[in-house]
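What you see is the complex with one protein chain gone and the rest in place.
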Amino acid sequence: MSHISPVLWEFLVHWLEHFAIFPPEASTIAPYADALYFALVGMTITGLVLVMSMVLFFSLRYRKERHPEAVQIEGSTLLEATWTLIPLGIFLVFFVWGALLYFRVYNPPPNSMNVYVVGKQWMWKVEHPGGQHEIDALHIPEGVPIQLTLISQDVFHSFSIPAFRVKREAIPGRYTSVYFEATKPGKYHLFCTQYCGTDHSAMIGWVYVMTPADYSKWKAGNTSGASLAQNGERLFAVMGCNACHTGTSQARGPNLYGLYNTRIRMNDGSTMIANDAYLREKILNPSLHVPAGYVPIMPTFQGQISEDALIDLVEYIKSLSSNYRLQQMMNKSDLDSAQPAPIGPANQGAGAAPLQIVPTPGVSKP
Amino acid sequence: MSTIVSLPDQSTAKLPSKSYLNQEYGLKSWLLTGDHKRIAMLYLFSITFFFIIGGVLAGLIRLELLTPPADLMATDTYNKVFSMHGIIMVFLFLVPSVPATIGNFLIPLMVGARDLAFPKINLLSWYLYWIGGIFILSAMVLGGVDTGWTFTTPLSTHYVNTHVVTAAMGIFMAGFSSIFTGLNFIVTIHRMRCPGMTWFRLPLFVWGHYATSIIMILGTPVLAITLVLVALERIFNIGVFDPTKGGDPLLFQHLFWFYSHPAVYIMILPGMAVISEVISTFSRKRVFGYTAVAFSSVAIAVFGFLVWEHHMFIMGVSQYSALVFSLMTMLVAVPSAIKIFNWSMTLYKGSITFETPMLYAFGFIGLFTIGGLTGIFLATLGMDIHLTETYFVVAHFHFVMVGGMLMAYMAGIHFWWPKMTGRMYPEAMSKTAAVITFIGFIVTFFPQFILGYLGMPRRYAAYPADFQVLNVFSTAGASILGIGYLLPLLYLPWSLIYGQIAGNNPWQATGLEWQIQSPPLTENFTEIPIMDHEAYDYEWLANKTHHEVQTVG
Amino acid sequence: MTEKNISTHQDAEVHVVKPPVYFAIFFALLVLTALTTGISFIDLGVFNAVIALAIACLKASLVVLFFMHIHYSSRLLKLTVAAGLFTFMLLISLTMTDYISRAWGMF
Partner (left out) sequence: MDSTSIATTPHELESSGLPHAHDHPAFMRHHFEDIGQQREAASFGMWVFLLTEIMFFGGLFCAYLILRNWYHPAFVAGSNTLNIALGTTNTAVLIGSSFTMAMAVYSAEMRRKGQLILFLTLTILLGFVFIGIKGVEWTTEYQEQHVPGINFSIQEFVHPTNPKAIPLAPDMAEKTQLYFFLYFAMTGMHALHMIIGISLLFFMVWRASRGAYTAGHVIPVENFGLYWHFVDIVWIFLFPLLYLISRYR
């Protein structure tokens, strides 16, 4: 091999080191996707072999030298039916199979840990409920079902983690979500796959899957001090929301406690679920859907508030489940929220204490 | 029912003294012609021009992707290059490729008419094509467009400051050019068939173009109005497609893909039309299951309108409507399968020869089957999540568009070259080119499937080093492919002067177009023919030898 | 098909529509215009939209059938018109499958 020039040699070594033909399988989704993939590959090979062997065999057997006289054949309804129905049946199997996977990936189970992702030209901003912010990186614990709630601040982006076989577009104006559960600690590629302008190809990063212990350490070491809900609480005051949403009966705006995920009646008689999308929509286009019994006097905050801040507000409203916390906020303007909140997610704001939201691996199985 | 058809001796063939090529001389006689055959030649010349530009851009793409970082050109430049590559290849090359050249040339001949129904509109559509082309070229020269060929909003409306409006207007014009082509075809096929030419005596080529024309006239206007909205939105800063102003970017996607999905069938049906003719001619047999093949074209055209949302599966469309569209996509794939199987069966008990067009046709069958079946991967909802926006999609559509349509186009050009010019292309050379193209193609685009499953995103100027090996393969393949396309670019013009004289019916094909002189007269038929046999009646042809058609002069 | 009527253009005889028909249609269209404007001033809830569109469809059909002679035309032209409407409906209805069901399943 000595006659190969050293430069070329170096190249070859380099390539071989970086050569892969199959991505790592690192989520609970991946085996399902791969199974589907191999089934599809199997179908393609079968179909191709079938067609090509017909073509090859016939063109050898009936080439002019061997078969100078063509026999005219009209066609055959039976054959037509066969090759209509069999491919149709095969395709339908894949339709059902694919649909099941799709619904699984895009409908996160309710117990999953929520991480917000904001896409903007040209970076990913990840916000953990505990207030940890990251850019172009995502740290997650292994073995925990995770829901990403994505939104874009400008154009379409797409959050793709090939090793997990999941991706979802972050679109402007609306939340989208995707679910996965990492299975193998490690460092995986993160891409923006929807073309988003000049630096589209630089909108990449890494996903770090950590053992739960490592993850807790990381979390504690990276917290910015205030959880999303706490930030939201502050914003709620700063933006003047609490001027109307006082939580009292004389208030101009409706009471927001315990609002999240309830079904509310609108003034046109329809009902809506107060989910993340609804809360976000209320802040930007308040008069689009007006709850029964109110006049649309709430001002719009469109253009005055970033997607990050919206996420904080939404998190905050989600975390409100009793009057207690609002009372507390009204009384004290300092954000000392060391007091344990009564129930559930509301205690995310509990300062530097480890967040309760991360379910232990045993509990997390969907 | 068996037939022996042997190829005629070409050594005695002479060029006719009078033909559409020498009816009149001078630039003006070409630029103001109403003759569909001359317009076809004008188109042939024009789309070749744009194919070279698009091909050179493809070469630049591949060169840039040879190494992981964006070193050959800046990311912005790269973005402009692939956008222009996509726009030119789709709107200025592939959409008009077969219909406007071969279709334009042959449809009147095949239905037994003197010309298309509206010769002036036909000429107009060529001019519109060029106006569109000039708009697009000027967008490119003035600084480019970097939105991709899909013009995704709000990127294209509010976030880039390149020449989106110019390019959009270019596509608008090119779109109307294709609408007029489709209009002409539909009217001609309905209204200009010669006596005895019933629907089921029409060659499958005509059926394929009929289906294509349906899509052209019903789909293209939606693209036109969408682009107008994009342009207005940019100019007046409105927000029908911009969520911060209350609009919905997905509305753009819906309108755009309402055209652009059916448009991919504009880009394949004429190719399939060519393949039907080629396969049947070189196996000396009628196409197996004629009616099934004919109706599957129309079925593709109609069902093609029901599946557009499969380009938006992960963009936040309703999951339920994604179900509907995935199901429809599975249905629309079936007629293509029907065609593939019927062509394969046509070979059965044929008497097959392997002329160049036939080699390209075999290439088509193999590559389109792969391309089409990988379309099923993408139509499968859960799989699309992983594969969409990666090189898998790039590989899929190059397999169907380059491996499918471009192969078919090459097959068609070679097949009808003797009819169009009266001369044969060099046989050995063209077979070499066909084989080179096939090998080059596989080496270029097959690795991209693997890259796609690895997760390499499309439209990336720079990529992680893990992906380099396969990209090097791809670039190497593109060089081979380039040679494969360069060869015909050289030997076809060469054959215009030095090629062997072909005679009227060098392939001994049954089509009406082969029964007249090559190249044909301006008025095609001296007397309108009366059709008394089916399109692929080789018995009729075998018994017809004593009526062998003479050329003029 | 027999050899005789193979030619596709035998039915070229033109039906000349007489002015009284035009007058009648013209009058009907004016009446319908007045009607639709009038009804729009009455509050009928959702039916305002339904009626307005129904009248518009009626008017359009009158124009197509008589002013544009489709009533007297060959089946091909009738089918052509139908094809246009059909594709338009596809565009609307299939786009709607997305918009209508987007909020579904968010329970």
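The chains carry the letters A, B and C, assigned in the order they are written, with residues numbered from 1 in each.
Just so we're on the same page, a contact is a pair of C-beta atoms (placed from the backbone, for glycine too) under 8 Å apart; a residue touches a chain by one contact, two chains touch by 3 or more.
In this text the structure is predicted, and so the values were computed from the model without any measurement.
For the chain excluded from display, the touched partners among the shown chains of the whole complex are A, B, C. The omitted chain makes contact with just one of the residues B:Leu255, B:Ile279 or B:Met358: B:Leu255. In the complete complex, the residue from B:Leu229, B:Ala292 or B:Leu470 that touches the missing chain is B:Leu229.
Considering the complete assembly, subunit B touches the hidden chain via residues 18, 113-115, 117-119, 121, 179, 183-184, 186-188, 190-192, 196, 217-222, 224-226, 228-229, 232, 235-240, 245-248, 251, 254-255, 258, 512, 515-517, 521-523, 525-533, 540, 543-544, 547, 549-552. Where subunit A meets the missing chain, the touching residues are 284-288, 296-300, 302. Annotation for subunit C: contacts to the undisplayed chain at residues 3, 7-14, 16-19, 22-23, 25-26, 29-30, 33-34, 36-37, 40-44, 48-49, 52-53, 55-56, 59-60, 63-64, 66-68, 74, 76-77, 80-81, 83-85, 87-88, 91-92, 95-96, 99.
Keep this in mind: only the chains that are shown with their structure count from here on.
Between the Cα centres of subunit A and subunit C there is a gap of 45 Å. Computed centre separation for the pair subunit B/subunit C is 35 angstrom, with centres defined by C-alpha atoms. In subunit B, 250, 319 are the positions where the chain touches two or more neighbouring chains simultaneously. Residue positions of subunit C touching 2 or more other chains, listed in rising order: 105. Listing the residues of subunit B that touch subunit C in their complex gives 190-191, 193, 195-198, 218, 222, 250-251, 254, 258, 305-306, 308-309, 317-321, 324-325. Partner subunit B is touched in their complex by these residues of subunit A: 14-16, 18-23, 32-33, 36-37, 40, 43-44, 47-48, 51-52, 54-55, 58-59, 62-64, 67-76, 79-80, 83-84, 87-88, 91-92, 94-95, 97-107, 121, 154-156, 158, 160, 162-163, 165-169, 171-174, 176, 189, 191-202, 204, 285, 302-303. Residues 1-5, 70, 75-76, 79, 146-148, 150, 152, 154-155, 159-160, 242-244, 246, 248-250, 283-286, 288-292, 313-316, 319, 322-323, 326-327, 330-331, 333-334, 337-338, 340-342, 344-345, 347-354, 362, 365-366, 369-370, 373-374, 376-377, 379-386, 388-390, 450, 453-455, 457-470, 472, 538-539 of subunit B are the ones touching subunit A in the complex.
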